[in-house]
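All protein chains but one are shown at their positions in the complex.
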Amino acid sequence: MKINHIVESQQFTVPFLMELFSRANEMKKIVARGGTKDYENRVMTSLFYQPSTRTRFSFESAMYHLGGKVLTTEQAQLFSSEIQGEHLEDTIRIIANFCDVIVLRHLEAGGAKRAAAVSPVPIISAGDGAGGQHPTQGLLDLYTIFSELHTLDGLSVAFSGSLDQGRTSRSLTYLLSKFSRIKLYFIAPKEMQIKQDMLDHLDENNIIYQVTDSLDNVIDKVDVLYQTRFEAERFPNTNIDYEKYRIDVPRMQQMKYNSIVMHPMPRDIEISHNVDSDPRAAYFRQSRNGLYVRMALFSMLFDGE
Amino acid sequence: MKINHIVESQQFTVPFLMELFSRANEMKKIVARGGTKDYENRVMTSLFYQPSTRTRFSFESAMYHLGGKVLTTEQAQLFSSEIQGEHLEDTIRIIANFCDVIVLRHLEAGGAKRAAAVSPVPIISAGDGAGGQHPTQGLLDLYTIFSELHTLDGLSVAFSGSLDQGRTSRSLTYLLSKFSRIKLYFIAPKEMQIKQDMLDHLDENNIIYQVTDSLDNVIDKVDVLYQTRFEAERFPNTNIDYEKYRIDVPRMQQMKYNSIVMHPMPRDIEISHNVDSDPRAAYFRQSRNGLYVRMALFSMLFDGE
Partner (left out) sequence: MKINHIVESQQFTVPFLMELFSRANEMKKIVARGGTKDYENRVMTSLFYQPSTRTRFSFESAMYHLGGKVLTTEQAQLFSSEIQGEHLEDTIRIIANFCDVIVLRHLEAGGAKRAAAVSPVPIISAGDGAGGQHPTQGLLDLYTIFSELHTLDGLSVAFSGSLDQGRTSRSLTYLLSKFSRIKLYFIAPKEMQIKQDMLDHLDENNIIYQVTDSLDNVIDKVDVLYQTRFEAERFPNTNIDYEKYRIDVPRMQQMKYNSIVMHPMPRDIEISHNVDSDPRAAYFRQSRNGLYVRMALFSMLFDGE
């Protein structure tokens, strides 16, 4: 299946997702055997305009386990230190001379699309801007649900956190809306709730959802609780009671025995460390899945050339 | 042909350049085949005292395509954070314990020579200081002219930009002065013109040149127009009309049909983006040539040991 660039969750079809997950399962076995050398001629560039070590390492480790090599910067904005403004397109066209794929973390929503428009090598967005997307996070999140629960149809998934600007919850919501009989819950204080454009998207796709500020009313109903950070610093003058949204051992006791708790990490206080030992706490396995999904993604990009 | 260190353009002989270009042609084919493993035991260090991601990636990609490995820092000055002053020589002698070649971007003109004086492994300068040199940029620029125009003799080459401190134009001028029947043009506002020491060098080598502030008087005569940035920020109180020096579509129409426009990048406004699609716009191919030339250079250093 041919893909050129990975810039937004909307671009993925269900057949693409199924092939990706099949390959990710394969990659899991390959990693257990110590990796492959099938892509040892490949050079990836991590072109990060801001540091995001976790995401960067996940991509780079994926490339290493495929046998490839890595060029890396976390301060790509210094390319242009001499120059007013920014010439992302020039940078991309030059960097593309040195590698086979560019993993781009940009500061502005839409940066990945601008890059893809001029790049002779595949661009993979590793997140672009607040309110933008982080499509490979969405893919690994969806793969995690699929791996853990063995289906994507008929699930109840709750998102919690400051959802108004949540790049990861946006990306996963787009992906889930492609499946059948999904029910979504958006749990947040009203100031941080999911934006109308996402709800419109769900309406168009006939997805049932509920918007609420009560975790406790919902927690026993969900198969997946996707917790994210509450960016309290953006809401200094509110009286939000963050304890209401905190996942701790008592709240875990209310959850279904075969549900899972996910988090894109890093976490703050919104998941108690006491929860880590609960087998339903899937967030470290979720992070590990990033390795397999990104390996799968690289293999699809390279094989499709 | 044995070389030990790459520190300044003056060190290269014509036979060296011809061998280098022959190897660079070979490297172009090797890259098209996916690289080689001939140098897989080699470790290169990028020791950068200031970021220069473009140059760093070009060297590192060259090393990867040869099969080698890379140690890298863009903040080499932090080596000495604990200590007053700087001990470049100590740093070099220690880093040399861990690698087979050091690519050095230093802040002071002459830094590369100081490093070469004590290093047990080859030093390659990746630029040292304003007014210093950037010899591998000169090599890739010369190779670009050779690849595009198939000769180095009898060419008319114009340099434009703030030439008084232009490291890249200096390095290329030194190299061109080794060839026959070269004619050079230096196009710049008088405040930014090429310095007398370079003109003296050209006089000693019997190179014909013209110093001018008019691009339009020269543009139809040249085989190569080497555009660089006009560092306007160094000349705040002047009334320079930078539009006079800007390469745009109308000016391209005045150029010979088989001429080329080069630029070491990054560019500011001195070349219009509308020019990019003109086949004579060679600057992205020029950047690509950096990969081949640096691979060739590494191979000569390692094979000569």
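All chains are identified by letter, namely A and B, in their written order; residue positions are counted from 1 within each chain.
Following the convention adopted for this analysis, contacts are C-beta pairs under 8 Å (C-beta built on N, C-alpha and C of every residue); 3 or more make two chains touch, one makes a residue touch a chain.
Predicted, not measured: the structure shown is a model, and the values here were computed from it.
Chemist: In the whole complex, not just what's shown, which of B:25, B:50 or B:73 touches the removed chain?
Modeler: B:73
Chemist: Quick one: which of B:90, B:191 or B:303 touches the chain that's been left out?
Modeler: B:90
Chemist: One chain is left out of this view; which of A:178, A:201 or A:267 touches it in the full complex?
Modeler: Hidden-chain contact among the options goes to A:267.
Chemist: May I ask you to list the residues on chain B that touch the chain which is not drawn?
Modeler: Interface with the chain not displayed, on the chain B side: 41, 43, 45, 69, 71-73, 75-76, 78-84, 87, 89-91, 93-95, 97-99.
Chemist: Going by the touch rule given at the top, which residues of chain A touch the chain that is not shown?
Modeler: Contact residues on chain A toward the absent chain are 34-35, 51, 53-54, 56-58, 60-61, 64-65, 72, 74, 229, 231, 265-268, 273, 284, 287-288, 290-291.
The rule is simple: only the chains that are shown with their structure count from here on.
Chemist: How many angstrom between the C-alpha centroids of chain B and chain A?
Modeler: For chain A versus chain B, the centre distance works out to 40 Å.
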